[in-house]
Structure formats: C-alpha cells, structure tokens
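To start, the structure itself, in structure tokens.
Note that one protein chain of the assembly has been removed; the remaining protein chains are unaltered in position.
For chain A:
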Amino acid sequence: MADTATLGSTSDDYVAPKRFNPWPVVIFICLFTLAILFLAPTFGVLLSSVKTTRDIALGDLWAIPSSMYWGNYIEVLSNPAVHGYMLNTFLVAAPATAFSIGLGTLAGYVFSKLPFKGSDLVFLLVVSGMFFPPQVILIPLFRLFNLMGLIDTLWPMIIVHTALGIPICTLLMRNFFATVPNPLREAAILEGASEWQVLTKIALPISLPAIAVLATLQFTWIWNDFLWPLIFTQSDEKRTIMLGLVFMKGQYSVAWGIQGAMSLIASLPTLIVFLFFQRYFIKGMTMGAVKG
C-alpha cells in the first residue's frame, strides 16, 4: 500500500511529454489484416453460395458476383431430405441439452451444498470425463445400443450427449451454486422447506445465467457433432444435418454453390445462437476450459 502511495506521488511530479503514439494505429492495422485473413474462408463460402455453378466453373469463385443468384439456397431449402436432417438434429440437440443440464444441476447441487466424505473425489471423477477421447467408449456403446435394438434411431445420440454433457454441466452448476449463500439455504430449511424446494425455488432462479451458458454450449456442440451420428445411424431418414452434409456432398460433388449454401444453412442455428448469446458462449467456453 505504502509503495503504491509513494509511486502515486512521484507520478504527479512527472510530466509526460506529449508525443504522437503510433502503437494503436499499428496494432489496429495488424488486427485488421489478420481479421481479413481469418474471415476469408467463411467469406469465400458465402460468395460461392450466391453464384451459379457455371460462374464458379469459369474460375471466378473468389470474384464478387455481378448479380446475386439464390438458386442454390432454393434448391437446398426445397429438398425434403434437408428438412429431415434439420428436424433430426433438433430432436437430438434439444432433449440432450435439457437432460444434461438437468442432471448436471442435480449433481452440482449436491457437490456444492451437500458435500460428503469423498464427494470431492467423486466430483473429480465426473469432471475428468470431459477430457478423454470419445473414441474410447465407442465400441462398447455400439454393442450396447445394438443389443437394445436402438441402432438407427435418434435415441443413442440423445443418451450419449446427455451423458457426455454431465461433466461440464456438473462443473459449471457446482461453481455457480457455490455463489448461493449457505445461510439462505439453512434459513429456508429451518422454515420447513425441503432440499428440493431450496434447489428449485432458491438456487435455480439465481442460476439462470449459468443455465444460459450451458444451454448455448451444449446445443452448439450437439448440433455440430459428427462422430456419434456416423456410428449410430445407417438410413438416410435418421441422419443429422452434419452427416447429411457429408453424404449430400457426394451427390453434388461439383456443385460448389449448392455445397456452400448447404454449409451455411447447416451452420445457421449455431451462428444465431452464437450471435445472440455470444457473452454466455464465450463465458462458458473459458470457464469450462480454465476450470478443468
């Protein structure tokens, strides 16, 4: 404290010479150039999606089109298979997001408010589930779902994403519940509230921001997943959008414009989620990563 005080007083005596500082300009130009480079790939797809296949074949993929061509989007959006893929993905992502957050809430509440002997160890075990390569559990799960007759349904994806979401949901909910003051819980219990009522009436309403974080993260991850649908689905009717994208690509192997439109339509839900919930998304990404 004393140190900063003395330093503070010296700074009063010190008069900085007013000079032009070039650094902000240099930094801005650096960032601007890098931003252009970073945007180029996405921008290229955007461009190709509004061009005819003929225009692209003529070698002008990267040129600005003289007129917008919406045919690629019309072709993709009027394809009933695409509707099926989108619906399937939604039918997997929505329940799996809800279930994993629900289960993470239950576990996170116990680890935060009702710790017991050895609970730290159990918590660590659950959280470590975030790190191992998913390929390790692929074969036994394939066998399990095969025995249950669930291969080529949406159930395996819902179940697996629910389970794989438990580590991060438990971690974030536990950390968030830790900010709910303990006396609040104790007072409620003394007044006759049950643990369940404390969880749903006191802890959960306070934790809505944490739930927003998790919902955006989980939905994005599940929507973008490729590995599990690749293993667990066989027929075209049960494919999710990412899988559909890969298999339709073969069908339109030289129609780059259509592929571009397809990629953008498949990314639209996560792009919308990202743009609207950016704050939560980034928070969740850093929390999930840093705390691990």
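Everything below uses one rule, namely that a residue touches a chain if its C-beta (ideal position, glycine included) is under 8 Å from a C-beta of that chain, and two chains touch if they have at least 3 such contacts; residues count from 1.
Simple rule for what comes next: contacts and distances are computed from a predicted model.
Per UniProt, the protein behind the absent chain is "Sugar ABC transporter permease"; the candidates were "Aspartate carbamoyltransferase", "Flagellar assembly factor FliW", "Sugar ABC transporter permease" or "SRPBCC family protein". Between the chain not shown and the residues A:88, A:170 or A:218, the one that touches is A:170.
From the set A:74, A:87, A:144 or A:208, the residue in touch with the chain omitted from the display is A:144, counting the whole complex.
Of the candidate positions A:88, A:207, A:233 or A:270, contact with the unshown chain belongs to A:270.
Residues touching the missing chain, restricted to chain A, are 3-4, 7, 10-11, 14, 23-24, 27-28, 30-31, 34-35, 38-42, 44-45, 48, 56, 59, 61-62, 103-104, 106-107, 109-110, 114, 116, 122, 126, 128-129, 131-144, 159-160, 162-164, 166-167, 170, 195-196, 199, 220, 223-227, 230-231, 242, 245-246, 249, 256, 259, 263, 266-267, 270-271, 273-274, 278, 281-282, 285-286, 289-290, 292 (touch as defined at the top).
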